[in-house]
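Only a single protein chain was left out; the remaining protein chains are all shown in position.
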Amino acid sequence: MTAAGPVIPNFGGASSCVLRNGLFCLGWVRQHWSDTLAPALVQHLELTVIAVGLGFAIALAGGLAAHRYRRAEQPFSVVSALLYTIPSLALFQLLVPFTGISLTTIEIALVAYTLVILFPTIVVALRSAPPEVLEAARGMGLTPRQILVRIELPLAVPAIVGGLRIAVVSTISTGTIAAFLMPEGLGHPIIFALSEPHPFKTEIYAAGALAIGLALVCDATLVVARALLAPWSRRGA
Amino acid sequence: MIRKHTRRAARAAFAVSLGVAILLGVLAASAVAASPTVKVGSKNFPEEYVLGELYSQALKAKGFDVTYKQSIGSTEIIQVALTSGQINFYPEYTGVIVQDVFKNTLSPKTAAATYALAKKEEAAKGFTLLAPTPFFDTDAIAVSNATAKKYGLHTIVDLAKVPNLTLGAMPEFQTRNTGLVGLENEYGLHNIHFVALGSISSYQALDSGKVLAADVFSTDPPLAAPSKYTVLTDPKNLFGFENVAPIVATSLVKELGPSFVDTVNAVSATLTQPAMLAMNKAVEVDQQSPASVAAAFLKANKLG
Partner (left out) sequence: MSLADEFRPGTFVQALHFIAGNVGFLAGKTLEQLELSGASIAIALALALPLGVVLGHLHRGSAFAIGASIVGRALPSLVLIGVFLTVLGIGFLNNMVALAVLAIGPILTNAYVAINGVDRDLVEAARAMGMSDRQVLARIELPLGAPLLLTGVRIAAVTVVATATIAAVDGGGGLGDVIVNQASYRLQGVLGASLCVMALSAAVWLALLALQALATPRGLRAATLLELSDYGKERL
């Protein structure tokens, strides 16, 4: 610091595109990929993977249990119907008194929404084996466990992957709302840009495109996974 | 049969001891890692993001263990984070400490007095106020140039002349002494129709005509000349003096000692009005990231 005051460096200025808030400033995207957009994308992916992973594990365990003991299913349906009507932001806030403003809160809500989609999916999917096939299997002397592992589960794969696709895309979408609670995920750049005197279009479009892109890529990945795991199902969508 | 039970018992014993070993290991690791960490936080607007980055990066450069939580929330929320130990360091405005945290009705007459009072009140609660910055950032009331011309507005007192006066600000403005409460009690303005702005910026609200007047910050880039907006003067100093000073848990200061204090004060000393304005402009107008702006500034001043 000199006697006249601190050194104020050139911070890089801004392209004319940024200054006039042009429709899309590719230069800005390139420049801020690593410090703004990529971290948000990675955080968003982490949020999603944890939520869907946990949700799937719980839904699978629950689904297998419900497959065995039919009664388990009914009350769940009503609860889940109501849960799904709760706006995600409200659910986040309702969890705050218990788990504070933290990733835990966000993940609990995201897992809950994932469960709402995956649990019924898995239950219905496990039931989708044609009765004749089950009869034949029982006739051949297979135990219930063997039937589950060799027949019901494989046949359930397409529907389960279908449910996973919806769960993943929904979670990516809901995950943007998490930024209202903490500066995490792709929602953060969007909310930040929206709060500026002149909402910076490029940031909104870039983060938005990444969120949509992420959803489409994950969806496509799961379609490929289904083709690999269940090559006999060639039905579209 | 006996062999089966023995095997089961052995397995159980192994599992339990493994669990205990892991638990002890984790506890030991966390104990080792618990050398004093500076847990920095910042409030939820760009200037605070820059300040948070400046202090965090400078401390890291000097070898301190630092974590940084950006955008924790407004004053009320970040104070809870501070008092509950989630963070132990954040940059606050001296006037806000005096008027909003400790609820004094009127701020002291000078910047120095404000700082002294804030320091005294924080010390009583176990927090140390480190050296203040040269720059200050007070709230201010701004109107569009057109509105100023139409009603002949120069100071806040003139707002009494405006019929259907809509004033926009973040909702917490309503209950603050450095806010609506002060405007009503100190300036006698009872004709204000308050419009809570939420996440929209005051400038957006002014531009769209949603409000006639709005609460702004005096270091906002849109206010730099030539500006589309007129800032009304505050003869009663309602909005007080708002230099920034880091609030730090006294225990942390004691643990980390003079090198910590010197590092922080060195950063604060460089934060002049022109410096802050330049950094705010870089973040809010030029769309640079707070982290890179802070890094560039620290590097240029040999602090990072």
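Lettered A and B in written order, each chain numbered from 1.
By definition in this document, a residue touches a chain if its C-beta (ideal position, glycine included) is under 8 Å from a C-beta of that chain, and two chains touch if they have at least 3 such contacts.
A quick note: this is a predicted structure, and the numbers were derived from the prediction, not measured.
Enquirer: Among A:13, A:100 or A:144, single out the residue that touches the unshown chain.
Expert: Of the listed residues, the one touching the omitted chain is A:100.
Enquirer: Touching the absent chain in the whole complex: find that residue among A:17, A:54, A:157 or A:212.
Expert: Spelled out, the listed residue whose C-beta touches the missing chain is A:212.
Enquirer: Against the chain that's been left off, what residues of chain A make contact? List them.
Expert: 73-74, 77-78, 80-82, 84-91, 93-94, 96-102, 116-117, 119-121, 123-124, 162-163, 166, 169-170, 172-177, 179-180, 186-187, 190-191, 193-195, 199, 201, 204-205, 207-208, 211-212, 215-216, 219, 237
Enquirer: Given the full complex, what residues of chain B touch the hidden partner chain?
Expert: That gives, for chain B, the contact residues 73-77, 80-81, 83-86, 170-175, 196, 198-200, 204-205, 208, 210.
Assume only the chains that are shown with their structure count from here on.
Enquirer: Suppose each chain is reduced to the average of its Cα coordinates; what separation in Å results between chain A and chain B?
Expert: About 32 Å, centre to centre.
Enquirer: Give the list of chain B residues in touch with chain A in this complex.
Expert: 70-73, 199-204, 220-222, 269-272, 274-275, 278-279, 282, 284-289, 291-293, 296-297, 299-301
Enquirer: Tell me, which parts of chain A touch chain B in their complex?
Expert: These residues of chain A touch chain B: 1, 5-14, 18-19, 28, 32, 35-36, 101, 182-183, 191, 194-200, 202-203.
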